[in-house]
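All protein chains of the complex are present and in place, except for one that has been dropped.
Chains here go by letter, A and B, matching the order in which they are written, and residues are numbered from 1 within each.
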Amino acid sequence: MKKLSVLQKTIITLVMTTVLLAVIVPIMFFLANAFSNGTEIYEYPKTPIISFSVTVYVEYNELNNEYTVKYVNRRGEQQNAINSNSGLLLSNYFEQYFSVYKTGDELLEDFEIVKTEGPKEFTYAKNMFHNFKTFFYITSKAEEALVNSIVAVLFTILISLTLGSMCGYAIARFRFRGKDQISVFLLIVRMFPTVGISIPLAVILIRFNLFDTMLGLAILYSLPNIALTSWITSSIFVGINRELEEASLVFGANGFQTFMKITLPMALPAMAASSMYAFLTAWNDTISALILTNDHPTLALAVYQAIGDNTTNLQYAAAGSIILIIPALIFTFVVRKYVNQMWGSVSV
Amino acid sequence: MSFLELVNLDKRYTQKGNLIVNKMNLSIHKGEFLVFLGPSGCGKTTTIRMISGLEDISGGDILIEGKSIINLPPKERGVSMIFQSYAVWPHMTVYENISYPLRLQKIDKDEMDRRVRASAEKTNITEYLSRYPSQLSGGQRQRVAVSRAIVVEPKIFLMDEPLSNLDAMLRVSMRTELKNIHESLGATSIFVTHDQSEAMSLADRIVIMRNGLIEQIGTPKQVYFDCESIFVASFIGTPPTNFFNLKVVKENNRIVIKNENIHYTLPISEEKMLAPYIGQDIIMGVRPENLEISQSSSDETFFVSNADFIEPQGSHVIIITKVGESSIKISSPLLDLQAKNKIFVSVKENKAMFFDPKTEKRIR
Partner (left out) sequence: MQNSVIPNQVKPSFKEQMRKVFNKRTAPFWLLLPTFLYYAIFWLSPILISIKEVFTTLDGSFTLFGNFKFIWEQVSFLPALRNTAVFAAVSVILQFLIALTLAIMINRKFKGQKLILFLIMIPMAITPTAVAIVWKTGLISSGWINSLLQSLNFVDETIPFLGLRGLDAVMLIILIDTWTVMPSVLIILIAGLGNIPEETKEAAYIFGASKWRIIKDVTIPLLKPSIITAVILRMIAAVQVWAVVVMVMGFSNVPFLVERIAYYVGPLSGLTGANKLAYTYSFLTALIVFSVTLIYFKVSKRGTALDRGTQK
């Protein structure tokens, strides 16, 4: 049953390869774009490989007493770039279009040799952070937005995990009337589109003085996540053998100590998973942030607003996106590690 | 004065629900090893959970040394417990597991360390103190649970089917250890099980429960040979007691118990007991080893039958036969008996038990 025929193996390999290419190729091009300089971004056709350096071809024009700088692309073709003998102009141009950080004096000193030995190619290392710097420079409030996003995420995790795990525990551990209805209600809340809530919620947040604050946003993000957390944690709490808690009670703990020292640590994987969902909701959202903030955008919103429907200078947008992606990746990675650290094979 | 006393103890889970434990009265002496034995759902686990404080009581009282404890939380009752699933916390090391109760009592570090090591010593798990439970076998986890239970030096030691998750070999060796620990600590222990051989080998006294009621309290010997009810007689012993539905009649001035296949002349010493039942139906119970087989008929012959099957057990054989419609099992030392042989079965003197068919209680 386990063995596959050659044909089946071929088909599977083909499908897998296609899917992997479909995943990886866009990402490679995207990364190459994010690290492109102002010249490479308009090159066509594009290459999916990040370039770390820039090569220029420099001639000395005796007539005008200036250098003619030509950009040499990766296929060896030359493009006119700038004609100048001013160190300042050259330096600015190199920074803006080549992401090369050199002072005018340095450049002029390098080019001096062309005067005597004729045209020559020079290769300079790109400053790989140029696009990121520029992103923060051209996007007003980008730093603040980054902090805002983190604050919103923390509030969301705090609210969802506290309230959600309390609900989850009640549902998992106690018998009471209306329990089924509560589960149904929580599911409806979870599925309800937050967009539908955002606009009227603005009215309420204004009343509480929470409009345009991160706590206000977190309140919205927590709506589905409390329900989600209570569902995830209740299924974990149910799976935790009651005797583990009872043992703690018998050996002298009160209910609260037992919950904090026994139940919660064992539910950590569930907490980690829930906090991951809370993180992603708060970090990824743009529409609600658009509705519920005025002057204090989150990072995703800032990136969205910076790019709008531009089609030029996409390298800065791409750099902004990387700033947006990295914390999400780190968080997911850290949480994953935690989830994997679970205590082996003991049936909890 | 008894050490632990249950007074008219009631338990129901919902307001109008069935009584899980019904007007239970029991007193337990200091240093005693008491075993609750019964089929699942008989209320035995509920009872010790009420003693531990994990379960509220619905009526009655529980007294330790004369003081009511029903309003105390578990930690103030001076009890300790071993759970069926061991309840060893998977996120703590063995050391942390054992020291947890002491940490809750805020006992100072050196004292705690000394006590943890001493109790680990008693259960032979000293070398595993820094491990996590997932790295231990079932038997070792069980020892951690025992160690944790004894470290608090409890007044009462509660054990809820602690051996049921172990394999057969370990179960036997572990129960000897538990008994040893009980004796060396001089603790008062209550042990819940549905395994009668466990109960027999451990208990000073056995409490046999059914449907929330105590059927019989007695030493292992008493509950085996001197059953209070049909239930106890059928529940204890493998193979169980043989029952015969018979009628009490008077023949030739002696009381005789009989039906169309069976004839039993009551010993004179027991005649007074059954006199009120003359002319009535009665249930007679005889343990398989109290039935004797001979090759020829005599006055004592109880019934005559064929040995349908013979199951050799090593030291003895179990003979399965039939009287009327009911199947009867006889335990006999006659190792060379052949199947299909005709057998004459008699009852050892004074070894028959008689039960009232209406109350199912023993007639005394």
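Methods note: contacts are C-beta pairs under 8 Å (C-beta built on N, C-alpha and C of every residue); 3 or more make two chains touch, one makes a residue touch a chain.
Treat the numbers as computed from the prediction; the structure is a model and nothing was measured.
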Self-check item: Contact residue for the chain not shown (choose from A:Leu88, A:Ala125, A:Val195 or A:Met260)
Solution: A:Val195
Quiz item: Which listed residue (A:Leu88, A:Ile113, A:Met260 or A:Leu329) would be found touching the missing chain in the intact complex?
Solution: A:Leu329
Quiz item: Which parts of subunit A are in contact with the chain that was left out?
Solution: 1-2, 8, 12, 15-16, 19-20, 22-27, 29-30, 32-33, 42-48, 163-164, 166-167, 169-170, 174, 176, 182-184, 187-189, 191-193, 195-201, 203-204, 219-220, 222-223, 226, 230-232, 235, 255, 270, 273, 283-284, 286-287, 290-291, 300, 303-304, 307-309, 311, 314, 317-318, 320-322, 324-325, 328-329, 332
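Note that in this section only the chains that are shown with their structure count from here on.
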Self-check item: Centre-to-centre distance between subunit B and subunit A (centres being mean Cα positions), rounded to whole Å
Solution: 64
Quiz item: Okay, in this complex, where on subunit B does subunit A touch?
Solution: 52-54, 73-75, 79-81, 83-87, 89-91, 100-101, 104-105, 132-135, 145, 148, 152, 158
Quiz item: Considering the complex alone, what residue numbers of subunit A touch subunit B?
Solution: 241, 243-244, 246-254, 257, 261-262, 265-266, 268, 343-346, 348
